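Let me begin by handing over the structure; questions about it come next.
Excluded from the complex is one protein chain; the other protein chains are retained at their positions.
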Amino acid sequence: MFGFIIKRSLLLIPVFFAASIVVFLLIHLVPGDPVDSLLTVGSPPEQRQIITERYGLDKPLIVQYGIWIGDILRGDLGTAIIMRRPVADLMAEALPYSIALGASAFLFYTIVGVTLGVTASLFQDRWPDRTIMTGVLFGSTLPSFWLGLLLMLIFSVWLRWLPVSGARDVSSLVLPVLTIGLGGTALVARITRVAMVETQRKDFVMLLHAKGMHPLHIQLVRVLRHALIPVVTILALRIGFVLGGAITVEIVFARPGIGTLLVRGIMQHDYPVVQACLLMLSMAVILGTFLGDVLQALMDPRARVSLS
Amino acid sequence: MLLEVQDMSVAIGGVTPLDGVSFALDRGQIHGLVGESGSGKSLTAMAIMGLLPLIGGRIIGGSLKFDGHSLQRPETELRKLRGRRIAFITQNPMTALDPVRQIGGQVDEVAMMHLGLDRKAARERTIEILKQLRISSAETLVRSYPHELSGGMKQRIVIAMALAGEPDLIVADEPTTALDVTVQAQIIHILTALVRERGLGLLLITHDMGVVAQACDLVTVLYAGRVAEKSTTSTLFQAPRHPYTNALMASVPRDDMAIGELKGIPGFVPSVAGYPPGCRFHPRCSRKTEICAGSLPPLLAKDKESALACHNPLDGAQP
Partner (left out) sequence: MMRWLAPLRAAFGRPSGMVAGTWLLILIAVAVLAHLLTPYDYDIQDLANAKMPPNAAHWMGTDEFGRDLMTRIFYGARTSLTVSSVSIGLSLMAGLTLGATAAYFGGWFDRVVTTAVDLTWSFPEILIALILVAIIGPGTTGTMAAIAVAYLAQFTRLTRAQILTLKSETYIEAARSLGASHKHLLFRHLVPNALAPVLVAAMLATGDAIILEATLGFFGLGAQPPTPSWGAMMSSGAAQLFSAPWIILLPGLVLTVTVIAINLFGDALIAALDIRTKLRDA
């Protein structure tokens, strides 16, 4: 079991380097001179020479990459051009907000989604099922930024129950979490319901009934345990969903976070910031996939054979 | 009488796939329920187990009695019988076991649920049952997962689960169909030994006449949801009276057949939606007469162990 995990973790290293190469190439793909991308407007001419030497911009690409990745691995993420502060500091400030938002949203939509999906499957094709699934479908089609604005309008402007923006305290988390959460709930509820319904049809479930087991125990313990396998796997694979949602929601609700940092960096052409944020977000997605594989192996004995 | 099925009819949705089925089974007996797919054999098994609601079915007529008491009781009472006094063996061992649990636990839980044993006692009992089923290295086997076992081994586990509750009646729905021929013989041997040793009743549902010949004391032949013929095994094989039974026997391949001699029965088993009028077999029957297309032949008992539903049986006489 542990051997499997070790083997899979080793795979992360080449993937990390592959992602870093893509991110590195970013500023070299931007039309124009890379040196210009790294200079602040109105810098003295000597800055060009300093920047060129610092990043080795007159050396071959591979050497440049080596310098860059070496810095990253040592924790030096460069300096923000516009804000003139170390990128690592900016990210360290932004990260806790993003994690709080992402983790809360994930917990919300997982718990609510699984509950709704299980409930819908227990009442298959009757009114609770239809109501839940229609509601969920509707919630998922709404573009997330519009949903956020709508919630803001209702709860902050008209009802004045919650703050409009910012990140002062827990109450400012509610609407952002709800915005990401409603979309995520749809995804999770749908997968859970399908998994439950398909599992119920399987032969071993019939045999459980034949053994005289209580039907609720069968549904909520045995069938659910089985149905959760694809749910957990997809949740981990779809970690991109919560990341994408967090980026959008941070902008809508003017929350500090990696998403805000990234978008601001793009608009200001602040490439060190953009590179660092992209690298971190990419690694988050890759880690999520890795976690999905590990969890699947943990939960399903059959998967350990095929994945090793 | 351990199991008495009297004129039972079962409906699913708007159709009635089982129509007036009757047979009986006693302790120490192996009763074969024979028929092709679509004849209603699995449905009969589900009805006896009380699992019809799972497929949207219900008993709409006749009676079903186990050990003298009706099985048409509230679900909570039936649940106490299932797994404890009436056990079930399914058709496909590959999908019968929970893939994410060790097989030991799956057998243990029957004893824990129905006999009130604790985990340790249940586990000892499981190992004991596995040993009786001639499974060597039972102690290590209990920790394996279903996908690590062969089909034959899995079916033995299913049998172990069925035995764990100390049942009086075992309903086995095509227990050997999905297995290799060599393993089939072993499983049948195990089941027959169990019946003889423990005095259980076994309802053996199958479409394989060879299995019937090997194992069964009594046979009921089903066709399109109705009983065609019922008798002891020897009588059925030596002197079948219903033309369908006769055709079934004739279609079993035998060693002494010449090439090209293999016979089928012309036509197809009718589906529930389109049963022909009168006797349901008459379109395919070589002995059909005028009355056959007009009226359903009633199931008439000849003696305690035989019955026939045919207007023009092979022995010429009416029962």
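Each chain carries a letter (A and B) given by its place in the written order, and its residues are counted from 1.
To be clear about the criterion, contacts are C-beta pairs under 8 Å (C-beta built on N, C-alpha and C of every residue); 3 or more make two chains touch, one makes a residue touch a chain.
Everything numeric here is computed off the predicted structure, so don't read it as measured data.
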| item | value |
| --- | --- |
| Omitted chain - touching chains that are shown | A |
| Selected from A:122, A:278 or A:297 as touching the chain missing from the view | A:278 |
| Contacting the left-out chain in the complete assembly, out of A:219, A:248 or A:296 | A:248 |
| Hidden partner interface residues of subunit A, rising order | 15, 18, 26, 29-30, 138, 141-146, 149-150, 152-153, 157, 164, 237-241, 243-245, 247-248, 251-252, 262-263, 265-267, 271, 274, 278, 281-282, 285-286, 288-289 |
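Note that in this section only the chains that are shown with their structure count from here on.
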| item | value |
| --- | --- |
| Euclidean distance of C-alpha centroids - subunit A vs subunit B, Å | 53 |
| Subunit B contact footprint on subunit A (complex, rising order) | 202-204, 206-214, 222, 225-226, 229, 299-302, 305 |
| In the complex, subunit B residues that touch subunit A | 49, 51, 54, 79-84, 87-88, 90, 92, 95-100, 109-110, 113-114, 145, 147, 158, 161, 165 |
